[in-house]
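Of the protein chains in this complex, all but one are displayed in their positions.
By letter and in written order, the chains are A, B and C; residue numbering begins at 1 in each of them.
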Amino acid sequence: MTRTRRPPRVLLLSWLALLALLATTVTIAYIPLGVANTVIAIIIAAVKGAIVAAIFMELRERNPLTVTFAGAGFFWLGIMLWLALADYVTRPNFPPVMKWGL
Amino acid sequence: MDNWASHANPLLPHGETTHASSVDLLFLGLVASSILVLVLLFFLLFRFAIHYRAGNTNADRDHRIRKSWRLETAWTVATLVAFLALFVWGARLYLNLYDVPGDAQPIYVVAKQWMWKVQHPGGQREINELHIPINQSVRLIMSSQDVIHSFFIPAFRVKHDVLPGTSEEIWFDPRKAGVFHLFCAEYCGTDHSRMTGRIVVMQQPEFETWLARQDVNGTLASQGASLFRQLGCSGCHGNGSKVRAPALEGLYGSRVSLSDGTMEIADERFIRDSILKPRAKIAAGYQALMPAYEGKISEDEVVKIIAYVKSLGGEMGVPQ
Amino acid sequence: MKNAPNYLTEDNSLRSWLFTTDHKRVAILYFVGITLFFFVGGAAATLIRLELIEPQGHLVTSDTYNRLFTMHGIIMVWFFLIPSIPSTLGNFVVPLMIGARDLAFPRLNLTSWYLFMVGGATTLYAIFRGGIDTGWTFYTPFSTMYSNSHVVLAITGVFIAGFSSILTGLNFIVTIHRLRAPGLTWYRLPLFLWSLYATSVILVLATPVLAMTLLLVGLDRVFGIGIFDPARGGDPLLFQHLFWFYSHPAVYIMILPGMGVVSELVACYSRKEVFGYKFVAWSAVAIAGIGFFVWGHHMFVSGQSPFAALVFSFMSFVVAVPSAIKVFNWTATMHKGRIRYDAPMLYALAFIGLFTIGGLTGLFLACLAYDVYVTDTYFVVAHFHYIMVGGMVTAYFGGLHYWWPKITGRLYPEYWARAAAILIFFGFNMTFFPQFILGVLGMPRRYHIYPPEFQIWHVMSSTGASILAVAYALPLFYLGWSLFFGQRASANPWHTTGLEWQTPSPPPKHNFETTPVVKRKPYDFTIKGKPRAQNA
Partner (left out) sequence: MHKMPDAQPAFQFVDMRQQHDVARLGMWVFLATEVLFFGGLILSYSAYRTGYPTGFAEAARHTKIVIGTANTAILLTSSFLVAWAVTVARLRDSRFAALLLWTAALLGVVFLVLKGVEYSAEFNEHLLPGFGFAFSGPHIHAAHLFFSFYLVATGLHAVHVAVGIVVLVVIGLRAHQRAYSDLYHSPITVAGLYWHFVDLVWIFLFALIYLPGRGG
């Protein structure tokens, strides 16, 4: 049982890309960019998630139905976040303590 | 308890407050549009049910409507337009609840498991009762000591939840003298159904005499002043003190810049939070020295100190 | 043909029932389960109605009354309304309607039933130990910090039952997508399947949020993490957002299957295809979709920001439009039909009338200024009972009678069934219409004692409730009777279309001898004489 089997190129590349993205997101986190820090962290996490979903979970080879099922969860999560946060962002007395100091 | 059962016909607006009569008008609009739809629907249902019953063989059953989308779009658009109108009507009235008139008389309400504690600015205190003068709009600043309650006056068509940890406001301008129900509308435990009370709207002179008759150990502000000294607040905030603490004269209603660069209006809520959780909102240029009074002083004492701080002047507060 | 082995008589050992993977038997198991819970919840309802006859309420103490209405809420919502049509009629009929041998995941289907029963047993155990006094809504901080009743036990029961709903939803979605008979395209599907598909989408996407919400409340009570604790900076409204994000779509989980059944009944008993098939089909999906945008209308007075209230109010009006489309299309279906008033059709007509009243009063509650007045009053109680009992339970009974010959191979006694339907209709209106008036007068809900001027309406409501209790017991008797003495049913007793009527009743274990091929659109009654089977 030899160990010379090589992983498929696309899997290897995406693995390395994921590790690289991990490194970048950590380094960027230490650069003080204010709000941008959060936005970049989430974008990089989304890219890493997309790589895992598209390649590891073979979504790119699947029919549109499977892709819609995969996206449905995130879309509905988006609805929940969007409308609930609309309340939190515009509520006059939340939080009782501090409001706008970003 | 004279006109307890004076609940006139619920359908006709008998405007205890301006808002109540406009809500009753909205109710009539809603009922009218619903009855229109119901009559249309039930008429069609019965007509088809009778005319096209299996037994009736001579009913004409061919050349049925083939293309349905014209009819579909017609009644869909009709319902959408009707709904939009009802939405706008309801929304406009709802927003009145949020623009409190400037001259509204503030009264503090503290909800506690299964009773309402009301405190007038003049120091009068009531349990499960609220005496207010007619034709004078009133602003209730409400907070809860335990769970969520809800201050509900059916006659005024107004209700708002009373939340622990923060203060909520409602306002109304009673137009009719009388005694009205007060209910707790948010389930709050065993005696939720006993947490009721009375709103007594009186003529101005009667209200004055009622105010005078209450045994008041000083106005709310004066009680707050004694608490201010008793709890040691004057040690730092008093004008003779050597400790650097923000001056409270003219604080109420002013814009305060905080240590992290944000600006806030010092309303009741700001003062309340600065007393209970001072370290979270530090005025610009000061250190976080003030001890937190959360848990050390009760809700009623907080209300008194707020009244005292307001009494130290400032645009919104009228010095008492 | 008479004694050919069918799914009931094939193997009658207890083991074969308790470890069955046959969707028809799981449906029967579910049917037994929810009937039990319907009468447990109903008993609580009867006690509540008896209690409310007097303003002072001498029958039970306040605390017991609080535990009674909580028990009524929890049992009815999670152990009767949500599973009823999908897991009994749906489980039985979905594979038959699409010409399949079984659901996509038969073992998951049985697991779903076990989860349902274990969840139900846990909740009943919690009630037996002393009950819960938080209301079925478990609002914090009362449920997490101030209630000393068996909240964690009840939450575990509902948590487990939630997974049973998820599994049913998952099973239906995959089955309807992948196991359809050849030729059965989406627009040839019966409308009941469109409604069940939309319901399954909600089941799968909303129930997990309930699971998380209840988990947080449980962790808060057990470990005191205080994520909703206002004293530690938490926000009680966050619980309401999480809870209602599930619980409003949950009311669409309850009503959509009912709408599906009514589409079938109106088409069958008017002997005419449904008017505007595509509009009715897609309005079910629209309700499922838009239903996720409206939960804030439960929180208009809770301290939510006015901006969010405006958004939720507008979306609540928008979500009412697909329901209106469905009602108009059902009425239009009857136009130029050949209408027969069998019991299922009486239930369908009752549904259309009562659901419309329920829906219209829903508009009152979506209208911001009026909701501020009547939320948390009996107006809300009347509104959701018109939808749940007037709509959902009526449709459930209609569907039950409609498919009863297919499920049991027996015909029920027609006149008893019609009498029961009419009695339920009157008993229902007598019970719940006075509650609208109570709501307009401002009587708050969940009140053990109330001011005397409301008593007249409560007495009317309680008398109506006694009629309703009797009326609901009637089907139990004559359907039970029909099991043994009812006339034997043919494959298609109502002479209607649909694949489920092409196989003998009760159907054999593998449903169809040969998998049917579908060539025609659904509800095709145009053929003179006996309606030719859909695949002929």
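One rule holds for everything that comes next: a residue touches a chain if its C-beta (ideal position, glycine included) is under 8 Å from a C-beta of that chain, and two chains touch if they have at least 3 such contacts.
Predicted model, so just to flag it, every value in this text is computed and none were measured.
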Which displayed chains the unshown chain touches: A, B, C
Which residue among C:Val174, C:Val285 or C:Ala469 touches the omitted chain? C:Val174
Considering the complete complex, of C:Gly233, C:Pro413 or C:Pro508, the missing chain is touched by C:Gly233
Looking at C:His241, C:Lys272 or C:His298, which makes contact with the chain not pictured? C:His241
Which one, C:Val40, C:Ile132 or C:Val209, makes contact with the chain that was left out? C:Val209
Touch list for chain C against the chain that is not drawn: 95, 100-106, 108, 166, 169-170, 173-174, 177-179, 204-209, 211-213, 215-216, 219, 223-227, 232-235, 238, 241-242, 510
Absent chain, residues of chain A that touch it: 1, 5, 7-8, 11-12, 14-15, 18-19, 22, 25-26, 29-34, 37-38, 41-42, 44-45, 48-49, 52-53, 55-57, 62, 65-66, 69-70, 72-74, 76-77, 80-81, 84-85, 88-89, 94-95, 97-99, 101-102
In the full complex, which bits of chain B touch the chain not displayed? Write them out. 260, 277, 279-280, 282, 288
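Keep in mind that, in the parts below, only the chains that are shown with their structure count from here on.
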If each chain is a node and each touching pair an edge, is that a line, ring, star, complete or other? complete
Looking at chain pairs A-B and A-C, which one is connected by more C-beta pairs in contact? A-C
Using mean CA coordinates as chain centres, what's the gap between chain A and chain C in Å? 37
Two-or-more-chain contact residues of chain B, please, as numbers and ranges. 165-166, 168
Considering chain A alone, which of its residues make contact with at least two other chains? 93-94, 96-97
Residue ranges of chain B in contact with chain C within the complex: 4-5, 7, 10-11, 22-23, 26-27, 30, 34, 37-38, 41-42, 44-45, 48-49, 52-54, 59-62, 64-65, 68-69, 71-72, 75-76, 79-80, 83-84, 86-87, 89-95, 97-98, 113, 146-148, 150, 152, 154-155, 157-161, 163-166, 168, 181, 183-194, 196, 294-295
Going by the contact rule set out above, which residues of chain C touch chain B in the complex? 62-63, 66, 133-135, 137, 139, 141-142, 145-147, 230-231, 234, 236-237, 270-272, 275-276, 279, 300-303, 306, 309-310, 313-314, 317-318, 320-321, 324-325, 327-329, 331-332, 334-341, 349, 352-353, 356-357, 360-361, 363-364, 366-373, 375-377, 437, 440-442, 444, 446-451, 453
Residues of chain B that touch chain A when the two form their complex: 165-168, 258, 260-262, 264, 269, 273, 277, 280-281
